[in-house]
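One chain of protein is taken out of this complex; the other chains stay put.
Order of writing sets the chain letters: A, B and C. Residues in each chain are counted from 1.
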């Protein structure tokens, strides 16, 4: 059987990049992001340090774009089982009165977070099942979805983002139940707090480091989930920094 | 101020019809359903028995169709506040392996249950707020979404329906929080069980009546929610027949 | 069969009194509270206005006291089925660091809210089942537990109260599942907000009426739950005033 790969959708500077690097220590990784500038530095870093990474410009909300990406993955890693697939893509958590959202806002957010997650899952599940059948595989194949506070609590003015994140959580739960008997480990993470990345630096000035989530620690938690045995699957974790109020 | 109306989306024989009749005892009602044969008998029954009902053929998943419906409502009931708006539309709870669902299946279900609910809410909220400002109104304006077991539990092979229903529940919660301070009562109902309607008759043969939910009792529960005061809003109820396992 | 009665545990000025009066419109009522001064005015009011009420000084956390109360109920209403039993007793929602709570604090709170609810349920269930078998009964027998925000969210410094309230919610859910097939309707209410009673008047000065829950509206919601048919049981409702943040 071909060497198993890991696929990470939603690789920007921050969580996606850290996840990619963490999994690249064990698997060739495929990085999906719409904008190549988002995955290029990470792919380069991985390739330079002895790992193997390819980036594919992909719009996960587009059926055609996803299809093209997976064709390319098949070209590069023909017949490769998938050891891990991480759906880390997201829309922005826009906060505004429901009457100020356009239907396009709704479609954009749901296109990525709900429909995108659904289509991504459909693309990776066969490769994950294939990995489950590989008796030499070290860890069970793992599919992880990155959620947020809004995955379990729909605050005022968060109608669009929260409804999309709730939908993604349901997908994760349903697929977890459908595929666990086949040995595929599906998990959902509730990232509850601000992640400490370039993007959040400006508006978190003055915040203690312990008030923000470390992206590499999220990556470590995903790696831990991946290493769980078939006799101990965790299907949901929450993640928050020590200073978080919740 | 014009006399307040009630709008029910998703009126077929069964729950929608019972809700329409219940609210028609107090308000002129507007019945929305794609197929006129679904609302016609109910509208006729209401009009014959001294109430007032109009039906409008509407596809709640279509922005244009909804817009046209609300234009017609405005023509018929110009400037009327909305005392109650019930989103009872749904897709079928299809159960199949995720790999057998098409992207169209996903879009159809989410188009009605998630996006449809979102757009419906946008259309009715101004009229609900208007009713909240009417000091002579007997009850606070009420927006109710009909959920299902799948709104809180995503079983295997229910990925499409459950993700749409989770999304709708988030919408309900977020809007409830945003609009409660304006006096609009938003509630979500988790209908957990088989409703006793024509459609379910065949495949529930032999089931005791107490194993199925009575549609008119659902309507009564919605009416009760509508009558709650501003000092006692219930934002979520579950509903099941006594014989239900859950 | 004897005329059915209603039993309300935890009758002080406020919610308990309103519940008692609401149910007294249809049933003789038994009011339980530790301190007679808590139930006497309500019992008197009911008896004067044509209803029938007896109060029994009872410590619901004491096995002996509860036993004595139910002996007295049996004396007064021999063989009477129970149409409704409301467990509205509670400890104070003390807020302090866990290290400042004594084991006695824990035992006191749990003695009322958890063990008290358990023992109360054991005492009323046979009478509720009896009522379920009465084909002339207008409504299914109903057992309702009054919960709080702390029933579903355990905030910092609320360890004692929240753990007791979580326990009570579990009791309600388990009994609901066990007794629904016998026609007994069990429900839990999450009262999320400040109730507008004498006790809260001082520390809610300046708060709008719509920021507090009306006790008589809670009573009305309990009555509604009681009137639900066997084909439409609601097992959990939440209740909050329109101005509540949650």
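Criterion: contacts are C-beta pairs under 8 Å (C-beta built on N, C-alpha and C of every residue); 3 or more make two chains touch, one makes a residue touch a chain.
Since the structure is predicted, the reported quantities are computational estimates derived from the model, not experimental observations.
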| item | value |
| --- | --- |
| Which displayed chains the unshown chain touches | A, C |
| Residue touching the undisplayed chain, where the options are C:112, C:132 or C:171 | C:171 |
| Selected from C:32, C:114, C:190 or C:242 as touching the chain missing from the view | C:114 |
| Residue in contact with the excluded chain [from A:21, A:34, A:131 or A:185] | A:185 |
| Residues of chain A (touch criterion as defined above) contacting the omitted chain | 140, 177, 180-181, 183, 185, 196, 209-210, 212-214, 217-218, 220-221, 224, 228-246 |
| For chain C, residues in touch with the removed chain | 63, 97-99, 101, 103, 106-107, 110, 114-115, 118-119, 121-122, 125-126, 150, 153-160, 162-175, 177-178 |
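By definition in this document, only the chains that are shown with their structure count from here on.
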| item | value |
| --- | --- |
| Chain A on chain C, rotation in degrees - Cα superposition, rounded to nearest 5 | 180 |
| Chain whose Cα mean lies nearest the overall Cα mean | B |
| Chains most often in contact, by C-beta pairs | A-B |
| Centre distance in Å when chain A and chain B are each reduced to the mean of their C-alpha atoms | 34 |
| Intercentroid distance (Cα basis), chain C paired with chain A, Å | 46 |
| Where chain A touches two or more other chains, by residue | none |
